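Heads up, one of the protein chains got dropped from this complex, but the rest are sitting where they should.
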Amino acid sequence: MILFILCFILFMVGLYGVMTRKNLIKIIIGVAVMEYSVNLFFILVGYVDGATVPILTKGFEKGPFVDPLPQAMILTAIVIGLATTALLLSIAIRLYRKYGTFDIRKINSLKG
Amino acid sequence: MNSLIPLFIVVPLGSAFIMAILGRFIKDFGKYLINLGLLFLVGLTVKLILNSQETLIYKVGGFANAGDIPIAIYMVVDGFTKILLLIISVVGFLVALYSISYTKQYTAERKFYILYSLMLAGMYGVVVSGDIFNIYVFLEIASIASYALVAFGIQKQQLEASFKYQILGGVASMLILMGIGFIYWSTGTLNLADIATQLTADTIIMKFIAVLMIVGFGLKAAIFPFHAWLPDAHSSAPSPISAMLSGVLIKAIGIYVIFRIFFNMFALSYEISMVITVLGTLSMIIGGLLAIGQWDMKRLLAYSSISQMGYVFLGVGIGMLVLAQKGNPAVAAFSILGGLFHLLNHAMFKGLLFLGAGAVEYRTETRDMKQLGGLSEVMPVTAGTSMAASLAISGIPPFNGFFSKLIIIIAAVQAGYVTLALLAVVVSIITIGYFMKMQKYTFFNNDGSFWKNKKIKEVPFTMAFAMILMAALCLGMSLLAIPTIRDIVLTPAVDALMETVQYSKTVIGI
Partner (left out) sequence: MKGMGIIVVKVSQIIAPVIFLFGLYVIVHGHLSPGGGFAGGVIMASAFILQILANGAILPKLRHEEHGLEFLESAAILGFLILAGLGLIISGSFVFFANFINRGVVGQLISAGFIPIENIIVGMEVCAAIATIFIALVVFKDEVSE
């Protein structure tokens, strides 16, 4: 149970980073931290104490396996996270070219 | 019939990558391919709606159920899905038709159509999927494509709006993913129908999941406290994309999933229905009030989207409240009907309004209403269609918006929520106010000699044609209020929502 709570705290750390930081790159890092905490949560959900990898090999045909479905889901989520992070970084680079700064307080051509 | 369902995903996804390869060698290949593909999908949707009333189910991979447990990935098309399919196909096709001329101003036209197809594939995937994790995956495909499309102009404003949109969208995705994790933890399955059979206890974890889902999908749907990204993103995007984002995307990946989850997956509860109704009312009022003060044309339309989505939430939320309190099912059905009818109508007229704003921006290169005025002299088609859409959205009788708002208001009175009905009427008057302001400052207000001197003409044929078709649809869709026609399109959708957790019996047969 303590692991789940730690996982949730990590999520909150990421959310805190997104909300309070003023630097574009640090905001992106905050989003990434949130993503890792969710990935960790999924792996914990599928974890079975003392079980082996769910692959049929000689000597391991039976016996407790960890749940493979969360791992498959997390692989997909990682790919999605990769795409999001790459897009965020490329937008941040473009913004840096337009404004010459990563400071979000100075990037304010939109209002209302 | 069933084996046609995957085509909704395969056609846009396949055409995206075909145009990525062939579009480099053949000029304008992408724009015609996506138009043909969408025309085909419009036909397919109409065929699905007319041919069968029952729920269509398709199992990807063809795995049979192991006892009571569904193994294959399900694709489910029921009445509610068909409405969304209709919106995506029709608005998507008309916007693609409009884009043929509009995108000539961009250097990377090919990439525009690739991203557009990917966004469509994501939206189709969300609505046909019967599996919550697949909904998440397709939602992300649609979202990532839309992030890139918002930033397509790579000017200061577009980039900033896209960054804001991505950060809030990313937070929303993480909340949704966490909710899915909790669902899998407590039920051990991902199939929506199977989850519905497992989730019976009203425990603290269920409430936590419900909160995560409402915040996550609420951010995607931009309902009231989560609306901050919408005005920036929807006003900065290229106009056809604004029409798609406001008209279709927030409905397909936000509202559709919220209703699907809270009607068919969770058992109906009074608290959730109350939250949905209150959020709907608040976004209806606040979106309307914020829209009055805007001088940027597309920004006004974006705030108006928040307000109109509030109507949809209000209508369906009242239906939920009545159902959760074991009230009269006929009243609940009528209220939900109003909400869904408004959903369908909003896609049409908001799409048309954004296309009209795009036409104005295309010719005059500004969308500041203080600088515009008198355009009805030089751009009669744009002015006429935009006027039709404004009348429709404000609820003037022969147009479709009148009927849906009327149904919502009557249902609210019947259900005993007179205050909400009054608020809906007041916001409707506010809506007329800000649309009159938009019409006056954009199309009238002076004799247009300034624009005549600058040799401003009407927009090219395909753009004008798409707008005229949409205006005709705005008028024609008021026919849906007639009972016999309503039974073909809207009633199956209402039935699909009204059957609540019976959904799992229809889908997996347990």
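Just so it is clear, A and B label the chains in written order, and each chain counts residues from 1 on its own.
The rule is simple: a residue touches a chain if its C-beta (ideal position, glycine included) is under 8 Å from a C-beta of that chain, and two chains touch if they have at least 3 such contacts.
No experiment lies behind these values; they were computed from the predicted model shown.
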Residue among A:3, A:19, A:48 or A:89 touching the omitted chain: A:89
Touch residues of chain A, complete complex, unshown partner: 53, 55-58, 75, 79, 82, 86, 89-90, 93-94, 96-97
Residues of chain B (touch criterion as defined above) contacting the omitted chain: 2-3, 6, 10, 13-14, 17-18, 20-21, 24, 58-62
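Operating definition for what follows: only the chains that are shown with their structure count from here on.
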Chain A and chain B, separation of their C-alpha mean positions in angstrom: 28
Chain B residues within the chain A interface of the complex: 133, 137, 140, 144, 147-148, 151, 154-157, 159-164, 166-167, 170-171, 173-174, 177-178, 180-181, 184-185, 190, 231-232, 236, 294, 299
List of chain A residues in touch with chain B within their complex: 11, 14-15, 18, 24, 27, 31, 34-35, 38, 41-42, 45, 69-70, 73, 76-77, 80, 83-84, 87-88, 91-92, 94-95, 98-99, 107-110, 112
